[in-house]
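Apart from one protein chain that is not included, each protein chain of the complex appears where it belongs.
First chain written, first letter: the chains are A, B and C, and each begins at residue 1.
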Amino acid sequence: MTTKIDLSFAFEAEDPTDVLLQFEAAAIPEQTLGNVTCNLGDAEHIARVSAQDDIGERIWVRTQGRFDVEYSAEVELNRILTELGDLERLDTHDLPGETVKYLFDSRYCQGDKLQGFVSDKFGDREGGAKIVAMHEWVRDTFKYTPGVSDANTTGVDSFLERRGICRDYAHVMIMLARASAIPARFVSCYAPGVEPPDFHAVAEVFLQDPTTEGGGAWYLVDATDMASANDIVKIGVGRDAADVSFMTSFGMTEFKEKTVTVTDDAAKQG
Amino acid sequence: MTTKIDLSFAFEAEDPTDVLLQFEAAAIPEQTLGNVTCNLGDAEHIARVSAQDDIGERIWVRTQGRFDVEYSAEVELNRILTELGDLERLDTHDLPGETVKYLFDSRYCQGDKLQGFVSDKFGDREGGAKIVAMHEWVRDTFKYTPGVSDANTTGVDSFLERRGICRDYAHVMIMLARASAIPARFVSCYAPGVEPPDFHAVAEVFLQDPTTEGGGAWYLVDATDMASANDIVKIGVGRDAADVSFMTSFGMTEFKEKTVTVTDDAAKQG
Amino acid sequence: MTTKIDLSFAFEAEDPTDVLLQFEAAAIPEQTLGNVTCNLGDAEHIARVSAQDDIGERIWVRTQGRFDVEYSAEVELNRILTELGDLERLDTHDLPGETVKYLFDSRYCQGDKLQGFVSDKFGDREGGAKIVAMHEWVRDTFKYTPGVSDANTTGVDSFLERRGICRDYAHVMIMLARASAIPARFVSCYAPGVEPPDFHAVAEVFLQDPTTEGGGAWYLVDATDMASANDIVKIGVGRDAADVSFMTSFGMTEFKEKTVTVTDDAAKQG
Partner (left out) sequence: MTTKIDLSFAFEAEDPTDVLLQFEAAAIPEQTLGNVTCNLGDAEHIARVSAQDDIGERIWVRTQGRFDVEYSAEVELNRILTELGDLERLDTHDLPGETVKYLFDSRYCQGDKLQGFVSDKFGDREGGAKIVAMHEWVRDTFKYTPGVSDANTTGVDSFLERRGICRDYAHVMIMLARASAIPARFVSCYAPGVEPPDFHAVAEVFLQDPTTEGGGAWYLVDATDMASANDIVKIGVGRDAADVSFMTSFGMTEFKEKTVTVTDDAAKQG
């Protein structure tokens, strides 16, 4: 399946300002990119650096005045899809070193706070079946509600509030997973079914990979159910939303506008 | 200079339990290790994995009953020492990809909360001179006070409280640095002057490296002034204390005892 | 039924220090006091002031050195007991002025955070039946566990943790009630069944009083189930634990010891 992404946004900085951008579909084995165009406005300085876990890139920009970004790409997804509920957990002591940080608490995701709840509610399941049960609980309990959360809203706030947007759903899924010692990270992404069209965010959990002996792999979980593993185009990953903002400004900027369009084959031919 | 480390500790787990340990002096270029002995108790499973930023290792243990750790090592430090106050800052847009995560907020270190304070107080300085001024401010303002902080104490709490232990001093230094867009991380370490003898924690900030063209390097800052860059033996690094606990238990364990002895040449011959 | 209370405690202040004490059974209509003895140590200054909602008194003490408190009393309880589940709610707009503050958020009890949860879980019930359902939910979900909470633990923390002591149970009950616009306050008290013997804390909610036309009354709820409305001797009330500490020191004091003994008729003759 091919997913077509069109993005444009702009901001304005009165003074010369450093801005960090991360909006491109990541060039990773499971995502084959084609027809990529990325037009960045004029800037004093532009540099690409690798992003977290080497998934995707960030772009440093130093600019003044209006800065426009136009990006489009076609992405062929060749992700191996799996029935999450069938996957076993990896024993904690078998977790590879690079996944360990995703067990620990982060700015927005304090998994330790939910250990009592997770043990009561999901204590009788393990691995993928536990993640599926958590996903279902979030689906049944939460109401997708724009406007109730902001950049200060933590996963604990969202867990209590039972409302929020994709970012908040992802935070809650991540906390639930970490609370039972399953590594979980935050994925910023594109997906065709997002309504209203915008960037999207989902969780990713680390479970056994049935195709390797004793190994593990990351599996996508979209607790909002707006996207699924076979139509999510990853931009980047991090511990939570603090790590993968599409734009971080180190100084005053005024955000101007943003248009995100994501379509897949079916939609295009439909 | 050679630093001699002796560590022993023990814990007990009634049921088979996964425990993550990180206590060894890291094998990194600036630290030459000799006479290392590491005796671990009997365990069902022991595995080493690389630690954060590939500095040092973590040890996964699955064990039941009493588990003893005996570790000793001699470490020759060949760290290049620099007058921090002379170092320039790296332009934010020149920061390498792997340092970016140390600009962002973490569990215990929300740098964004201190931006107003940092801009008022330290806005007239840059780079190393700013870090030195922050260090001096912490030194003058804080009182080293065991018993007022615990595992729930955040950097914001410590900033307000103006008291705490090495972990809290490091959190405050990290927040101050991040609040002015200087990458800062948490370093767990050994140092001879720590009183009472125990593990130690300091901050590390990323500034220009005068020996390379346009490059940067990490520089140690111990706001408690108990140690200095030429006698700190690094164990591991992370975003804050959440990442580099010497022992993280995934299940119930009872901690038994701990002895840390760190001496340097002078002390040994004194 | 007569309840016999014996209390002794002591503290020491190096410098002259102001201390606020609140430990006496409140002289209120539902509690008839007899054989009261209250011996306070020597102090530069002792003054009694009325406590919150005019329930009980606080004692201001200015003292230096060791200060001993010996208190005993016999309390006849003539509280009207009611089946909570039968009580109707008072319409919010009929709440008397003095109960309104107990609808609002306080230091430890942010009821607003639980509105989503309360509406999902208890939305189909009203008044006393709702309080009974909340009490049962806490009873079924929480585990009485000393040592997991401290003076920083909020009701939100306890709600997530699902463990704690009487203070934490009371905070959670108060938040649940406030989240559905039922006034709720914190009651510090004595009760014979408390194990280990100590001061106790329960919640109190404001519901319809079936004996008056359109009026309301406060009803005790002990979510720990260690005490019941017919054996609780009230000391004082407040918005949460911040308001009714038995001892608040305005300066450094060292707490020495405390013995609380509470027995009722049955126990004495048993």
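Note that a residue touches a chain if its C-beta (ideal position, glycine included) is under 8 Å from a C-beta of that chain, and two chains touch if they have at least 3 such contacts.
Because the structure is predicted, anything quoted here is derived from the model rather than measured.
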Omitted chain's touching partners, listed by label: B, C
Chain not shown: contacting residue from B:I5, B:A43, B:L114 or B:V205: B:L114
Touch with the omitted chain, as defined above, among C:V148, C:A181, C:A217 or C:M247: C:A181
Residue of C:E161, C:D222 or C:D243 in touch with the missing chain, whole complex considered: C:D243
Interface with the unshown chain - residue positions in subunit B: 113-114, 116-117, 120, 141, 156-157, 159-163
Footprint left on subunit C by the chain that the document does not show: 18, 20, 45, 47, 49-52, 57-58, 60-62, 91-98, 100-101, 104-107, 110, 181, 238-239, 242-243, 250
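Assume only the chains that are shown with their structure count from here on.
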Residue-number overlap at the subunit A/subunit B interface, same or different (half cut): same
Separation of mean Cα positions, subunit C and subunit B [Å, integer]: 44
Where subunit A touches two or more other chains at once, by residue number: none
